[in-house]
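Certain chains of the assembly are absent from this excerpt, and the rest are unmoved.
Chain IDs A and B follow the sequence of writing; residue 1 opens each chain.
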Amino acid sequence: MWLRTSCDMTFNISVPTPFILMLRLRCGAQQWVGREEYRLKPSVPVFEFTDNYGNLCQRLTAPPGAFGIYTAAHVRTADQVDQSPGAPFVEIEYLPNAVLGYLLPSRYCESDRFGQMATEIVAGQQLGYDQVKAIESWLRASIRFEPGDCDIPVSAVEVNMRGWGVCRDLSHLGIALCRSLSIPARLVVGYLYGLHPMDLHAWFEAYIAGHWYTFDATQPELRSGYVVIGYGRDAADVAIYNQFGPPVYPITQNIQVLMIEEKDA
Amino acid sequence: MWLRTSCDMTFNISVPTPFILMLRLRCGAQQWVGREEYRLKPSVPVFEFTDNYGNLCQRLTAPPGAFGIYTAAHVRTADQVDQSPGAPFVEIEYLPNAVLGYLLPSRYCESDRFGQMATEIVAGQQLGYDQVKAIESWLRASIRFEPGDCDIPVSAVEVNMRGWGVCRDLSHLGIALCRSLSIPARLVVGYLYGLHPMDLHAWFEAYIAGHWYTFDATQPELRSGYVVIGYGRDAADVAIYNQFGPPVYPITQNIQVLMIEEKDA
């Protein structure tokens, strides 16, 4: 399946404002970027680097005035998202070094506070994939998904207390529950074809049987159409933009995901 | 100054328990490890790796029964800890890539919640070193330092609310305040000569004028005798041990820091 994704944001900048963007798509096992556009208005010098999680990040200073960021891509994604009921838990001692960090608590995923609760949610499940599937189902049943934006990110503990959240919040709670069971889990930010209302999206992955599997409690079932922008321990690591100094917010933001023909890709 | 540090811990293990230890000292600008011992009882296979922050970590599985970890080192440390009143703030755009991660909120340092408060604490200070010094003074005056251990780590927000904390907690709050001012800050875990009561210690560093400077609100003034074990964004990254499965706690723990003659080093 070929998708055309785009993200168009405008900011109104009052003082020169340093940004770190994370809007360059990555190619991975599940997606191939065949075409990409990345435009800044006005053009400013940009330095790109790879962060600790393998994401491509762009550093720049936005000048005062209107500042526009436009990215678009043609991406081939897998027709089926991998699922693997029964896939076994990986014992800690066999986890790759690079995966260990995804076991630790992080800003929005206080996994050190969820041991008891996670154990109850996954009671009776086989260790591994089925546990995470039970967590995803529990989230779907217990935490109300409210699409839309939320200026102040809240943590898994807070989401759990208030009982509702945006996509990012449900993912944070899912991640915290997984990690409290010693299952490595990470946040993914990206696009989802057919998301309604259309917006940037967040979901989570858990490391089971040597692979990262996709989970998303905001959707009734797992379907194809996910396009990854970046990975991280939680939203603190994987913001599509981090901005420093007096806070600025997008005054316009337009996200699109369209299906295209391979011949037009 | 040459110091002899040692850390001796015993656990009572009921089921095979995976550990990640961080007890191998690092050599840096401020310290040189001239001698080191690292013993496990019983001996078990260990894999050592370097984490994202440059710390040497040891992976192992502790077998049921008594499990002992003993480390000791002879370390030369600087006679004076670097201080630099007036040293200027580094604009975000000039920070090295590797330092950027220390600007982000993390598990125990919710820097996204302290902008207002930090601004008030540093009012009137020159940007940079003097701001952090003001934060350190504020911590010393406002948060009661309670030496000793605390099973459940709390976050900067929680420390600030309750008004007291262990060394790690004061550091977390200091770090959160620095980051909210766009000053990179990190947690350091290690030893401090003359600490009373003797224990493992935690303090923080802030990145100013191209260098990491040491700050410690638990002590009346900055003196020499700091020995670094590891660095990280907060205590989630830089635990001297992470343990997985049913929780186990040291049944004995003995920390020592002695001054020694260079000739005996």
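Odds and ends about this structure:
To be clear about the criterion, contacts are C-beta pairs under 8 Å (C-beta built on N, C-alpha and C of every residue); 3 or more make two chains touch, one makes a residue touch a chain.
Model, not experiment: these values are computed from the prediction.
Of the identical chains making up the complex in this file, 2 are positioned in the shown model, whereas the full set numbers 4.
The rule is short, and it goes like this: only the chains that are shown with their structure count from here on.
Spacing of chain A relative to chain B, judged by their CA centroids, is 30 angstrom. Every residue of chain A that touches chain B in the complex is listed here, in rising order: 18, 20, 49, 51-52, 59, 61, 91-93, 97, 100-101, 103-107, 109-110, 112, 152-153, 182, 236-237, 242, 244-245.
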